[in-house]
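Shown next, in structure tokens, is the structure this report addresses.
Note that this complex is displayed minus one protein chain, with the remaining chains in position.
Let's look at subunit A:
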Amino acid sequence: MDLFELLNFYVIPGIVLGSIYALGAVGITLIFAILRYAHLAHGDLATFGAFVALACVTAMGVPPLAALPIAILVTAAIAVGIDKVFYEHLRERPKIVTVMASLGIALMLRSVVQVVWGVDTQTYSRGIVRPEDYFGLRIRDRELYTVAALIVLVGGLQLFLTRSKWGKAMRAMSDNPNLALLSGIDNRKVVMLTWVIAGGLCAASGFFLGYNTEIKSMMGWHMLLPMFAAAILGGVGRVEGAVLGGLIVGIAEELSVLVIPSEYKAAMAFAILLFMLLVRPTGLLKGKVL
């Protein structure tokens, strides 16, 4: 196998898949950092976002990429709503209660998707898209958009977290919640902001998974483990770590096909997760220990 074959069939798809994981993992890591629990409904929230975009495409006839901003807004609003209706009431209880509740939310979201849109596999647009040739590298436009979306969305998030007053308040709440309260930071606003960001990124993750492959009701659930592996690999609470972790998990999954049967490639995420928890639980970029 030559170098171009390796890049075209394994590394480039790995980067694309990794970008999709990264979009979800950033939300998981933010929720971990600020609310301190594992959000198990994250995958199904991504599914929901993908189907909202599909509804826009089929109902309004807009191109898929134009449906993305709408899906982001709707999913962000749903995430805030879920928090207000369910998680908020569990805030004072042990965190494991909220983790279990999020599993229930995951099932609920999936059922809503299955009732409204059915269980069949769907796509945003029909037909085969041929990749363009860039000096021997074969890349589809949608693959470029996926990576570009990761750069734009996460870059924007980083600017927000390091430059804006409320972004810094989010970091303060993650860093030392008691002191943030003593400083008069309104934690309810910070929590709401966290859900807007996590929900929006989640929708983008689901959308790009559907855009590059297919849309089905279990797509997000299958993405949950790799997204958690990515967040923990990068270091919990580290946005840049979640991106790095997502890319590593995505590329590792695609490369694993070279040595193990492709049905087992999901095991790569599990292996990475297990390895990190045993060897370096703080992750590559020194996040919080769970």
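Here, a contact is a pair of C-beta atoms (placed from the backbone, for glycine too) under 8 Å apart; a residue touches a chain by one contact, two chains touch by 3 or more; residues count from 1.
One rule holds in what follows: contacts and distances are computed from a predicted model.
Chemist: Of the candidate names "Acetolactate synthase", "Aspartate carbamoyltransferase", "Amino acid/amide ABC transporter ATP-binding protein 2 (HAAT family)" or "Propanediol/glycerol family dehydratase medium subunit", which one corresponds to the UniProt protein name of the undepicted chain?
Modeler: "Amino acid/amide ABC transporter ATP-binding protein 2 (HAAT family)"
Chemist: Can you work out which residue in A:36, A:168 or A:265 touches the chain that's missing from view?
Modeler: Residue touching the chain left out of view: A:168.
Chemist: I'm checking contacts with the chain that's been left out. Which of A:58, A:111, A:125 or A:183 qualifies?
Modeler: A:183
Chemist: Which residues does subunit A use to touch the chain missing from this display?
Modeler: Per the touch rule, subunit A residues meeting the hidden chain are 165, 168-169, 171-172, 175-176, 178-186.
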